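Can you keep this structure in mind? I'll have questions shortly.
Subset of chains shown; positions unchanged.
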């Protein structure tokens, strides 16, 4: 499964999952998931809507507990009882739903749980640091003293990403970090991911944008309907990837591009594509 | 404009608020968007006071104001606890019972069992803390809605209160003891009260000035020294005038001083510490707070415990004020008044929005109405009707301001 | 020396019955007007809240009251109020309920303990006269567990029942004197004891009415004798219709007038006369009268207070009660 050409570059194994499953009532959101992340490696997690990507990230962040399976972090087997446990192990997460407190302002959200001066908040230093972080991300936020409720979707996402930069984590997980971002901000986040990778952190990134994925990922892990559905390298063809994601070579994407190119009947092919 | 090279004024969409013009425009913007803090409640209070004073000129007499402030202090302390618990989006219906139980315990231990008074007070407060801790456990471990657990608590603690008071039903606290004097007749020396206000004024200026300098140094927008000084001076003068007025009669009650000290401490804790930030976060979005690594259960525990502790302190103060610990202590309107004070002052029942000042302002509104009406010779039925009406009027100003906030999308 | 332009306060404890608003306060006002036309009476009711009473007490002092007639919500809490007022030279007259731990200037009252004893013994006598079996027993519906006056009545009732020969099957402290709670409790006891219940001692007309409703709802016919207290219109009407056995008439106007006289005397530096000394305080005690169907006409309709009957036939004998009235010889 592991491509030997990649092993040279990547560092020690940071995270390793075996047989992780998660049920919600009658729905099996994840079944027997395996995943390895090494230091200095960007792993892209891709899959269709509802494939279980966010559920997996939430399990790694301590938000959900897995129904079964084992998790090793930094070589030791761990169980993450709550998000605090994951954070103190050095796992930082940007959640898809951002998880911001709408009633707090931008600065308070960025520093939530890690305020400077626990007994006498150092608002000035926090505000300075917040502006620095936001500028790094090319954010367009008029005022960091506005409550998050009044921010635009992209501004919120920037705030959530800025949060994760505060920690000194060993593993950083970004669940669709660029979904709501503008072109400039997206470019900055991709830069950021590369910088973070180069500092030797493990990165897990989820995205539906194959271009972005290919741009920064060292390995692409595909989930389909809650199961592993192959591991690819960034130079895999678009068709290969999309087939693995949707589970069929003939799909909406190919039909659409075919239709747009002209009227050419697509070759019928229905079995699941595994690399 | 020099301000445009400030770090936090870089966005061209921000209206610049420089100089007097800018300040006025900024204020009007705030009025229009309803972001006025406690101002509307104060306006409501002023309306109430004007009306009552015009009906009976004893209302604003120094003597009557001292009474209002005394009465505000006891329930006000309980209301501070309510602010804590409302901030995390929960409720405590049992503060009345807890305060009554604390006063009963004080009476039993101090008067009947001859404990030293400080130990009896400590025991009462500890009992309050234990009750709050129990609620927190029910909430954290069983997920029992606080409405239900504290409703059970209301009944159970009232039972306890009746039980420990037993046959006697009520206990006299020794008249003339420091405890009772504190609750009835202990006033600050005039000079001390003036000095305290002055110190407060200087403190306001000093912190404002220090922050402004640090912000300037970091190229952040900051208030001008003149405006900081102006605010501090206006505040000091207003407070000194109030103190002067109170000193015309009996003076500033120590109990009020104690209450104000608690308000300031809670205000500091809620706005300037990590704990307070966490409380606000948990109340605003519990799950987001959890994901930020905040010990959410710990925060709930602290809020429940604080609420019951404040209730117990309030109970001790009430019994000192009444010089009695009885089966009736804490019954009646205590619960509703304490919760209403916080809500009237602007603390949200849904969590995440509130301040210690809301307890202060709210309870003064309630007690002012109550006192104003006792000065008019009214039958109970009329008194009830008018209380209801005046309460609604007092809050309407605030509601309208907040409504404009909602319509500006910042609920 | 005549009195003029003095403020006098009349502070009543609760809304449990209408007597304070409808009888005591008007009675006091009327007598004061007679004694001192230029004086002002400040009337307040504390709605059963000791803190509110303290607030009202302070407020009337702020307004310059020279004498305060106080019916304490909480007798112990009132002690400090008395001290505070006396320190400022203000006279305090304890009214209705005593203030045991501090010496007030005067005490005017009905005797609550005696009220309890009276309704109980009257019921017991009635039970004996109709030959109710001593196998059975009575239910005891007390007043609010947090009300001092209720405690006194309860004590009297216990004394009255102690050697009656009838067991007390069960007793209940009715929260806030609520009739609905009394009804619920009595309903439960009917399920429990059924025919064993020969009578009910209820501490006021409201709870008595609740008890009667419980028997009616359970289909118990005839309803065993139920006591009351306060002689409310509703209670009197239940006596007229034969559903309630007795109640206690406290012509509060008389007591209130006596209080007004005491106030006037004290303010003019005279020592008013007293017929007892309770808690070291000169005291005037009034004996309440027991009302049953047999003496209702005489005690309520015919008795004259300030020139009018305690309750007029026109008020009592409305609609369905006309028949009962004429049976008792009351003509509208």
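As written, the chain order gives the labels A, B and C, with residue 1 at the start of each chain.
Please note the rule applied: a residue touches a chain if its C-beta (ideal position, glycine included) is under 8 Å from a C-beta of that chain, and two chains touch if they have at least 3 such contacts.
Treat the numbers as computed from the prediction; the structure is a model and nothing was measured.
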Copies of each displayed chain within the entire complex, written as a formula: A x2, B x2, C x1
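In this text, only the chains that are shown with their structure count from here on.
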Chain whose averaged C-alpha position falls nearest the assembly-wide average: B
Geometric centre distance via CA averages, chain C-chain B, whole Å: 40
Euclidean distance of C-alpha centroids - chain A vs chain B, Å: 44
Chain C: positions in contact with at least two other chains: none
Of chain A, residues touching chain B in the complex: 61, 63, 82-84, 87-88, 93, 95, 99-104, 108, 112-115, 117-121, 123-124, 127-128, 131, 140-145, 147, 149-150, 163
Residue ranges of chain C in contact with chain B within the complex: 15, 21, 41-45, 47-52, 54-56, 58-60, 62-64, 73-77, 79-80, 83-84, 101, 145-148, 151
Chain A-touching residues of chain B, taken from the complex the two chains share: 7-8, 11, 13-14, 211, 214-215, 218, 220, 271-275, 277-278, 280-281, 283-285, 287-295, 352-353, 409-411
